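One protein chain omitted, others in place.
The block that comes next holds subunit A.
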Amino acid sequence: MDWQGQKLAEQLMQIMLVSSAVVAFISGYVLGSFQIMLLIYAAGVLLTSLITVPNWPFLNHHPLKWLDPSEAEKHPKPVSANTSSKKKAGKK
């Protein structure tokens, strides 16, 4: 899942869970049934998990552009000498 997808998934999850809770509470209060409230909320949680947890395509519309392997070979990683790596360890 790409970054935009993750953000969307998180927002969807929060909004859907809170709305399920609100709808469940109001329904339960008006109907005078605690059980109805719990059932509606459970259904809401299940629906939210089906939409936000799996790696759906609509959550991957902005995929990360990884560097092509052939292009990567043209720009090798800089080789670090022993002394320079020791200095880095010291700085940490």
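FYI, a contact is a pair of C-beta atoms (placed from the backbone, for glycine too) under 8 Å apart; a residue touches a chain by one contact, two chains touch by 3 or more; residues count from 1.
The definition used in the following text is that contacts and distances are computed from a predicted model.
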Which of "WD repeat-containing protein 41", "Molybdopterin synthase catalytic subunit", "Protein yippee-like" or "Signal peptidase complex subunit 3" matches, in UniProt, the chain that is not displayed: "Signal peptidase complex subunit 3"
Hidden partner interface residues of subunit A, rising order: 1, 6-7, 9-10, 13-14, 17-18, 21, 24-25, 28-29, 32-34, 37, 41, 45, 48-49, 52-55
